[in-house]
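Below is one structure, written out as structure tokens, with a few remarks after it.
Missing here is one protein chain; the remaining ones are kept as they sit in the complex.
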Amino acid sequence: MSAMRVRQAIVSALADEMRADSSVMVFGEDVAVAEGPFKTSEGLLAEFGSLRVRDTPISEMGFTGAAVGAAMLGMKPVVEIMFVEFLGVALDQLVTEAAKMRYLSNGALSVPMVVRASCGSGLGFGSQHSQTLENWFAATPGLKVVSISDAQSAYSLMRAAIQDPDPVMVLEPRILYAERGEVDLALQMEIGKARVLREGKEFTVVSLGQMVNVAREAIAVSGVDAELIDLATVVPWDRQTVLNSVKKTGRLAVVEEAPQSGGWGSEIVATATSQIFSHLKAAPFRITTPDVPVPYSGVLESRYVPTVEDVARQLKESLVSNQTPKTWWELEGLK
Amino acid sequence: MSAMRVRQAIVSALADEMRADSSVMVFGEDVAVAEGPFKTSEGLLAEFGSLRVRDTPISEMGFTGAAVGAAMLGMKPVVEIMFVEFLGVALDQLVTEAAKMRYLSNGALSVPMVVRASCGSGLGFGSQHSQTLENWFAATPGLKVVSISDAQSAYSLMRAAIQDPDPVMVLEPRILYAERGEVDLALQMEIGKARVLREGKEFTVVSLGQMVNVAREAIAVSGVDAELIDLATVVPWDRQTVLNSVKKTGRLAVVEEAPQSGGWGSEIVATATSQIFSHLKAAPFRITTPDVPVPYSGVLESRYVPTVEDVARQLKESLVSNQTPKTWWELEGLK
Amino acid sequence: MSSALNRREVVQQDEIAQFERMVEIREFEEQINGLFASGEIRGTTHLCLGQEALSVGLAAELRPTDIVMATYRGHGIALSLGLTPESVLGEIMGKTIGCCGGVGGSMHLCDMSVGLLPTSAIVGGGIPIAAGAALAFQTKGTDSVSVSVFGDGATNIGAFHEGLNLAAIWNLPVIFICDNNIYGEYSRIQTTTPIEDLHLRAESYNMPHFSLDGMDIHAVRKGVKEAVDRARNGGGPTLIEAKTYRFAGHSRADQALYRPVGELELWQTRDPIKVTQEDLIARGVFTAEQAEKIKTEMKSTIEGVVATCKASSEPTLASMFENIWTPKKVAHV
Partner (left out) sequence: MSSALNRREVVQQDEIAQFERMVEIREFEEQINGLFASGEIRGTTHLCLGQEALSVGLAAELRPTDIVMATYRGHGIALSLGLTPESVLGEIMGKTIGCCGGVGGSMHLCDMSVGLLPTSAIVGGGIPIAAGAALAFQTKGTDSVSVSVFGDGATNIGAFHEGLNLAAIWNLPVIFICDNNIYGEYSRIQTTTPIEDLHLRAESYNMPHFSLDGMDIHAVRKGVKEAVDRARNGGGPTLIEAKTYRFAGHSRADQALYRPVGELELWQTRDPIKVTQEDLIARGVFTAEQAEKIKTEMKSTIEGVVATCKASSEPTLASMFENIWTPKKVAHV
């Protein structure tokens, strides 16, 4: 076990994979000489050289597409998209090309590429640089989507993503980069497997990314004996772990950093409902952000994401009432 | 009432709006001189001239962005994206720029633009030209998303979309273009309002786009007294109409042309569950496509989307068993 | 039915073999037209009638280990690189004999044994991908090259700009071939593009560039060879503009009535098959009789291919669920 920041865990995962497999390469904007806008590729250029670690022009479509081609010809490219929103100019290469190339080659090809993107709110980057956007990648057979929630998953999930033979989208909540955590370098995480971070009997709380910490604290202050699951992989998600937990607790809340309408949590709630309805003691529900663009002001942005207090309130309320709690903005009569 | 093909209903809506409002303009690839790859702009260039009806280069990012700018400066542009997948090279302009410009102008600006895109499977266009992709646009506060299901909604929804002061994404199931239907030119449809196409007491069936016809036929052959709702607007969807119906029937099935994982139907099922759990007689569920790219072969493509037989089977089964029916591929032991 | 690799060797043998392949493509495309008319093929298709010299000339100059990333207008390139008419027509008919087992279709042809990546149905989508293949070659230190084939209309999309800029700044072994057939769908080039000589756009990337006569297989081979040699020897990318013409409409439905009167006829006087045939006869490589014999034999060969493909089985439902994820522990190509 060693303590490191999330950004260092990412660097370590990249470096360890590059040492283990000479076909792994890294490119993106300012990832080489500058070692990454968020310092997530520190030391890589020095150790692995300018063939395998490259700076790119500001051309997300171009270099994401280059990763698709390189992956089909034997490399394992890891590309960095500085802010996940920038995939709005490159989505085609990831979901329309990379995700379908194996299907369209009758199984002759694989596309072992990783797209890393920082995401999420909390740092005052404004509405074009603060979303999570899992929905852009959902409903894409052929593409895997994971999100890291701490240093351990940053390290282990990143290694799993690079080792994976298919395209993997790795979402990195930007606000976590500077956070420290214990990392067991030998611990392996499998894509498609959720992490049970706390066992509990009364409630199942499914969360992802930066919301995992919020959910953990909320459970603590709420006093609810909840099982906390870090979904880790959004596609394909771990039905078994989640559904087994809900069968046990009879209750499900999803805590997500995504708008109330259209976020990834709806998939979890809908599936749990359809598959294990008879086990439910109360309606599964989502605790989300409101349906608004991410506001800049710190006062507003801190309320944009679910807060510890609000998550705790909702867990306690529903445990008592068996009803889906109102959102904080409904309570405050907003919108 | 007059009978016309869906493509003609679209032309009529465009023409009537252009006659009513000189700020409405149309552009896209081959929409002017060639009158549209799917003949959805027949006669527009002749009637409205080359200033308001324009052919574009193959530059989806360029001309979608141009629509954003023109809309902010007093025009009401309607752009055509030939196949919805092509927004993979232009999504930024729609969801990161257009949808946020009002917010980022403190309410000084509106972006009254419409993006029309043909979508869906059934015509043998293969896996890069046959998806519906509602998920790309979901979770985007500031953007409205509608889908047409027949000639009437093609006409009325298109007019509503063009009149709407905010950006609207209009999905047009390609397979419907040649279909005939009665159109009441005076009938207005409101964005955000679903259509109850059949009243029923036993079941609520929510559908969209080309699946509406399938659902209608399935209800007929199943003998189930189901209420058929054409959601029409995916964002912001008509909670009131859907939830009231489910309160009445106690049962909900969503019939959608989208993969089992991540489709728009999860939002409906999740919300219904969370909001009116106590009214449910059985688990709400989705009838979707399998999690596969759209296959080319006619034999396969015809099974890719939910079929009348399969929808009917699932409605009948769940009515009897109160259980969520297995999918056809589970029954056939596939995947 | 010889393998794709054998067929590739054949097309690299001699001028007669290349003439034969051009004739094969011509016959093949004519058959496709008929099969659509008779409703035996669904969906859409994009014929390369009149552009046979470009694909055959290209195949003649590349190694099977080189990579080609092409488009929905890919029948001719697939056949030239070596794919059998059965694997191409079978795919277009959605049969199991097809190169993608029938799940891909006309716009998605692939055979890695001869370096054909799955053709892309997204305009410009293949351009950065081809650069990426070249990136793999450069990083691994092989002397393989990558080729990206796209149309005139594709030079107006962002992926073209980004792909060429990236290839230039990284000095990648890639050849960009713009097949300028003067039309993008139903739009003639001057309505969408402010310049006529598209190879000049390479100046924006400080990249070598030239145009060539795409109707003349000699010109094609000479130009491709120059660019391939440069790329193989570390000289980096080249943009080649091949001046060609689309004898058929854009796709299945299109009658191409928008063409100026006489334009087609003018280009037909430079029909690559006619031109090559006359040249080979003039140079005594074969006689007019031999040429006609090749054509008549090819006609029946392709008819045989049609019969074979019609007889081929429809894909099973199971095949729709295959090849989405790579089985764990199975290394990729």
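Going by the order they are written in, the chains are A, B and C; count residues from 1 in each one.
We adopt the following convention: contacts are C-beta pairs under 8 Å (C-beta built on N, C-alpha and C of every residue); 3 or more make two chains touch, one makes a residue touch a chain.
Computed from a predicted model, the values in this text were never measured in an experiment.
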Listed residues B:12, B:40, B:59 or B:314, member touching the removed chain: B:59
Candidate in contact with the missing chain, chosen from A:20, A:34, A:178 or A:320: A:34
Contacting the left-out chain in the complete assembly, out of A:181, A:290, A:306 or A:325: A:290
Options A:45, A:68 or A:89, residue touching the unrepresented chain: A:89
Those residues of subunit A which, in the complete complex, touch the missing chain: 29-30, 33-34, 37, 55-62, 85-86, 88-89, 123-129, 290-293, 295-300, 303-304, 329, 332, 334-335
Where the missing chain touches subunit C, by residue: 156-162, 165, 168-169, 191-195, 200-201, 203-207
Where the unshown chain meets subunit B, residue by residue: 23, 25, 51-52, 54, 56-57, 59, 61-75, 77, 89, 92-93, 96-97, 100-112, 141-142, 165-166
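By our rule, only the chains that are shown with their structure count from here on.
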Chain centroid nearest the full-protein CA centroid: B
Chain located farthest away, centre of subunit B as origin (C-alpha): C
Computed distance of Cα centres, subunit C from subunit B, in Å: 36
Chain centre separation (subunit A, subunit B; CA means) in Å: 28
Junction residues of subunit A - those touching two or more other chains: 61, 89, 92-93, 96, 100, 103-104, 141-142
For subunit C, residues that touch 2 or more chains besides their own: 100, 103-104, 108, 120, 122, 158-159, 324
